[in-house]
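Below: one structure in structure tokens.
For this view, one protein chain was removed and the others were kept in their places.
For clarity, chains are labelled A, B, C and D in written order, and residue numbers in each chain start from 1.
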Amino acid sequence: MKKLLVLIWLLAHSLGAMAAIDAALLAPLAGDDPDARIEAVNRIAALASDDAVKLLHALQNDALYAAPDGKVYIVEDDQAFDPASGQKVAMPDGIDGISVNNRLRGAVEDALSGLKLLSENRTERLAAASELQKSASAAQAPLINKALEKETDPEIKAMLQLVAATANLVSPDAALRLAAVKALATSSNASLKPVLLGMLEKNPDGSYAEPEETVRVEVVRTLSDLNARLARTEFVGNLFYGVSLGSVLLLAALGLAITFGLMGIINMAHGELLMIGAYTTYLCQLVFRNYFPLALDAYLLAALPAAFIVTATVGIVLERTVIRWLYGRPLETLLATWGISLMLMQLVRTIFGAQNVEVANPSWMSGGVTVMGSLVLSYNRIVIIFFALFVVAAVWAILNKTRLGLFVRAVTQNRRMADCVGVSTGRVDMMTFGLGSGIAGLGGVALSQLGNVGPDLGQGYIIDSFMVVVLGGVGQLAGTVIAAFGLGELNKFLEPSVGAVIAKITILVFIIIFIQKRPQGLFALKGRSVE
Amino acid sequence: MLSVKQLNQYYGAAHTLRGVSLSLEKGQCLALLGRNGVGKTTLLKCLMGVLPVAGGEVYFDDVDITRMKPHERARAGIAYVPQGREIFARLTVEENLRMGMAVKPGRHASAIRQDVFALFPVLKDMLHRRGGDLSGGQQQQLAIARALLADPKLIFFDEPTEGIQPSIIKDIERVIRLLRERGDMAILLCEQYFDFAHALADKFIVLSRGEVVAAGAHAQMAGDDVKRHLAV
Amino acid sequence: MNAAIKGEGVDTTHGAILYLEDITVSFDGFKAINQLNLDISVGELRCIIGPNGAGKTTMMDVITGKTRPVSGTAFFGQTMDLTSMAEYEIAHAGIGRKFQRPTVFEQHTVFENLELAMKMNKRVAPTLFFRVSSEQKGKIEEILKLIRLHGEETRLAGLLSHGQKQWLEIGMLLMQEPQLLLLDEPVAGMSDAETVRTAELLNELRGKHSIVVVEHDMAFVTEIAQGGKVTVLHEGSVLAEGTMQQVQADERVIEVYLGR
Amino acid sequence: ADTIKVGILHSLSGTMAISETSLKDVALMTIEEINAKGGVMGKKLEPVIVDPASNWPLFAEKARQLISQDKVAVVFGCWTSVSRKSVLPVFKELNSLLFYPVQYEGEELEKNVFYTGAAPNQQAIPATEYLMSKEGGGAKRFVLLGTDYVYPRTTNKILRAFLKSKGVADKDIDEVYTPFGHSDYQTIVANIKKFSAGGKTAVISTINGDSNVPFYKELGNAGLKATDVPVVAFSVGEEELRGVDTKPLLGHLAAWNYFQSVKNPANAAFIKQWKAYAAAKKLPNASTVVTNDPMEATYVGIHMWKQAVEKAKSTDTDKVIAAMGGQTVKSPSGFMLTMDPTNHHLHKPVMIGEIKGDGQFNVVWKTKGPLRAQPWSPYIAGNEGKQKM
């Protein structure tokens, strides 16, 4: 409905005519009659002037204020402007923000996107067109046709044609409807489905909602195309979600793959190292917010080395003070690291409070890219997938291409002999544990971009991390990677049909059964060397 | 080169080494003899720094190494072929050999010297097999090769012929002889196989219940006194 | 449960206690044992020699069920197919083994090691209700003396020296009273005098048990082989078989094993 | 004794510490305030704090310890319904008093408990009505999304019955549960998107605790805006939003009986007092502390108990219970709240707020005055006539 109003107004007035905003038009905005406010928005939009756009933007961004006398001002950086004249004015007393609720905000958005459809700027038009794709109605046909006439860009044109076709579905002209249904065969807009299905339904009197047989045949065909496309989208979606979950599991588990997988420390404080990594990210954000607000989006890049260093340092301190006395007694490490875990959690709780702290995605990681019509792949998840692969590659290189890697493996297999051939085992232990902890810190940076940052963050990942490492085969990096992505995919393909809990239970049962088949995990070592 | 004075060691309350003293010069081979359980391995472990000593002193090149860690001794030029091989079971043969070069700075440790393969050809065929999968004798060869790769100044052999086929025992004998004759190394050979030790040693000591009960030069080695201490 | 687990009645009517036929064992394509054939007669003491890596230990692994061959058959007596039995079934059927590396229960005392090995019904309930009889105690004493660990029976086995562990393991083997003893390098790490003692012990056991000994100590092998057969393994198959003199004179054996 | 002991039973560690720690602090602040004004009947209040560590059996043990060992006169505590259920038998057995400050599912009336949070008709039902109204977006389809435990289950059962009574068909309602601590909402958000293709959809979220942040982050990144699919939450308040970047959440809703953004002198004083207290006690993040509904409910509860004790002139449980009925407190929500003598629940106003960029709420709807609680929802068959103790 609201859209219809906007568009009628837009048409009724000659587009592009410049007119100052009448104060009378503004007055209802400050009032509290919701319908009047919406009508005011629409009338302002109909002015289609730069001032109108500016005003609507101000309304959208909570920058529109009202004085006690009912006059409306735009306030920017503690400066008040009169929207009617655009002049800077003295800040009136008792000025208060005009509150916007969802309904009004929706109306403003629609008005703006209608205006943008005729904008000079291609990106704006494109955005407006894809916005319209989500919900188009018959009343929009004239505007869309008008925009279509002017439009030269093929991509936007194709979009608008689909929008026009959607609008034509309810046209009284059967030929138009037929053409529309045909045109929509390439659409992947899920909200078409109920509309098309509705055309196939029978009225109470037994006649079809869509009277023409030929159109109905076409509807069935389009529907099956649409369904196929949606199914494909869903499949790709699940695939992506699985990879994404897998990369999270992988980042959570990688550090443990080193401290537990290679060094044999049942590190129950691993989760807390993730948490410390996440809190370091938070601190980096704070520092940037306070000292480099202009470069705020770069805080994450600074957080990576910072988190690595902080967690590696914590790891090294733990190793030197506690863990180093426990080599060769893996179960004791469970006990001591459990204690460490409790202390670290409480420490963070004491310093930062029990509540979660806010870590925002930098703007380049907010939102997502739309593919296949409707599937949104969020940037933060895409970035994390690539980040996970990068970290794995780095760890792999360190362990297999450097002497440190060789020494680590030698020390864990036969500490005493490694010492006897000249390896400073203490140093290697320290560096390895530091590395594993640092990697956990990097994992924490990634996790901070997806979920909570709170004292309990680590507890949510510790079990999964152990499952991943064990399923992959202790000490097998490749196994860890495959296990993480395998579990991610399995989870995401199960979840739509059975729900999150049963999916998780199924996965745990799967792990139990899988270990029966391969008692040493996915990449089991075989032969005498194991005994 | 190596000089040990009045070494004492305890396992709990058990006094395993009682005032053991010995000395060894460059180019010499000292045979360490004794029955099972008299403390031979324990002595080597103490000299390598794997076990702490309760009393006594160990000098290597006139440096007091009594309190040094094993890896410090290894870097100082001591290599060890332990009883029971102590191969890194899940490293490949190649990686095991590389570990032998752990004492050297990274850039000198890039390639494995080919002469060890001349000595133990079987290792060349097995380079990519895991150390733990090898047969007992193959592991023993690997352990010796690993020790030699460190280019040590002093080397401890703890029963190097144990489980080795006769032809390779001869090879090992040749190797040790070669090392001795090269003259740049001191060798401490702990051995139960008397003939083997006899063939190589310049001098010997016999342990019994942790005490040196006989010592002497090569010539006295075949004497009855030694036999008595070795008999059951 | 089959007869094997009760440990009674190995059918040796054809005079042989162990038959290996065309056994092949492969590790990732590497043939550790290749078409191996071997018979051991009842009461025989057979020495097996061969280069390091010839497959001697692997052969014992096959006999004791530790390693499964990719092809071939292994029979204990006429009826028991070893390739289809579990390790404990084979042990219970009457095959005892001493490993190349001494393996004893390090956290148990010497006495307990022997007690655990002792021949008896080794299922859960009998074990739970077991009490050592004085006769059994006597037997353990006897073995303790034999392996010269008398007076050490309350020490933890883990604290023994290498050679003492070897002895203990032999003692455990004897407690099992097996029909067939497999000894993998029993004198490795023993002094010459001790080696002589072991040879005496084996000579004593000769005839009471069937015995297979793997050793590299030629003096020892000569001592115990006496006139009996010696088998030389090489690259997983039998290279030569005969008396000690014959084998030692064999050019191929000298070439690959004894050296010049 | 010259002091009156009062117990504080909130988790200071474990998963619930996130929410409950600030209730402990508010309780301490209120006690300090009362003591500063002379205490109760001339005696100072002495708080006894224990940490039940988010462990339900430990709640029972600690409750028993407070009552029988420390001899407290009253206990302020609990957050989750399960913790309340686990301590109930103890309070009944030892005939002691519990003040419970959190919104819950109803279906309960206990003589020993005073409920200062909302019952479903004081939160869930008005919020749903709002979503169906023109101003609220006129939602026709509903996703009932919750954490799988008694509070969301029961609330959704009531809501389903309510929606049915408003003519919403079963196929237009989707009920989804996730476990506590669930953190991967990709599939669920994708499903919401799919479901919303079928008509104007709103999400009613009874997600509790840690899961809210990942849920909202996913929602924001998937491009589901409040103008498309509004989400109304019953367990997300100012405190929870401290841990979230709220820019992508603009316009999503929450229903409570109090918001920090409510403007009135009582609230201004309450906020000021809390901020000063946080700064004085050097609470972590003292500069950014916020107030929220359960904190307000705690504050009100303690004051009401004080008034009742003074009226009864005794801390004896039965006397205090008798005196509680009809007590009123001018609350920071701006309304005079009354304790219902028959059902031990507060009469509370209902407010609906939209999330703003600064983590506060913009109140877009509220009731004219306080509503009486209906702990036994009339939408559930068999509950008629159960509204009294």
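Remarks
We adopt the following convention: a residue touches a chain if its C-beta (ideal position, glycine included) is under 8 Å from a C-beta of that chain, and two chains touch if they have at least 3 such contacts.
Please note the rule applied: contacts and distances are computed from a predicted model.
Choosing from "Urea ABC transporter permease subunit UrtC", "Dihydroxyacetone kinase", "TIGR04002 family protein" or "NADH-quinone oxidoreductase subunit M", the protein name stored in UniProt for the chain missing from the display reads "Urea ABC transporter permease subunit UrtC". Contacts of the undisplayed chain with the visible chains, over the whole complex, involve A, C, D. The omitted chain makes contact with just one of the residues A:Ser119, A:Ser171, A:Thr313 or A:Gln346: A:Gln346.
The residue from D:Lys85, D:Lys111 or D:Arg372 that touches the chain not shown here is D:Lys85. Note that of D:Ile4, D:Leu23, D:Val50 or D:Leu144, the residue touching the chain absent from this view is D:Val50. The chain omitted from view is touched by exactly one of C:Thr12, C:Gln100 or C:Gln176, namely C:Gln176. Counting the whole complex, the residues of chain A in touch with the unshown chain are 266, 268, 322, 325-326, 329-332, 334-336, 338-343, 345-347, 350, 459, 463, 466-467, 470, 474, 501, 504-505, 508-509, 511-512, 515-517, 519-521, 531. Although one chain is not shown, part of chain C still touches it, namely residues 7, 64, 66, 86-89, 91-92, 96-97, 103-109, 112, 115-117, 122-124, 127-130, 172, 176. By the touch criterion stated above, the residues of chain D touching the omitted chain are 12-13, 48-53, 55-58, 60-62, 64-65, 68-69, 80-82, 85-86, 88-90, 93, 107-108, 148-150, 153-154, 157, 177, 179-180, 382.
Heads up, the rule we're going with is that only the chains that are shown with their structure count from here on.
Centroid distances from chain B, each centroid being the mean of CA atoms, peak for D.
Distance between chain A and chain B, defined via averaged C-alpha coordinates, is recorded as 62 Å. Averaging C-alpha coordinates per chain places the centre of chain A 29 Å away from that of chain D. Listed for chain A are residues 527, each touching two or more other chains. For chain D, residues touching at least two other chains: there are none.
Those residues of chain A whose C-beta lies close enough to touch chain D in the complex are 34, 62, 99-103, 105-106, 109, 134, 190-191, 193-194, 234, 237-238, 241, 244-245, 248, 345-346, 349-361, 366-368, 370, 374, 376, 378-381, 450-456, 459-460, 491-492, 495-496, 499-501, 504. Within the complex formed with chain A, the chain D residues making contact are 12-15, 17-18, 20-22, 134-137, 148, 176-179, 181-184, 186-188, 190-191, 193-194, 197-199, 210, 213-214, 217-218, 220-223, 226-228, 230, 239-240, 242-245, 247-248, 250-251, 253, 283-285, 354, 356-357, 362, 364.
The touching residues of chain B, when paired with chain C in their complex, are 11, 34-38, 41, 83-84, 122, 129, 133-138, 140-141, 159, 162-171, 192-194, 230-232.
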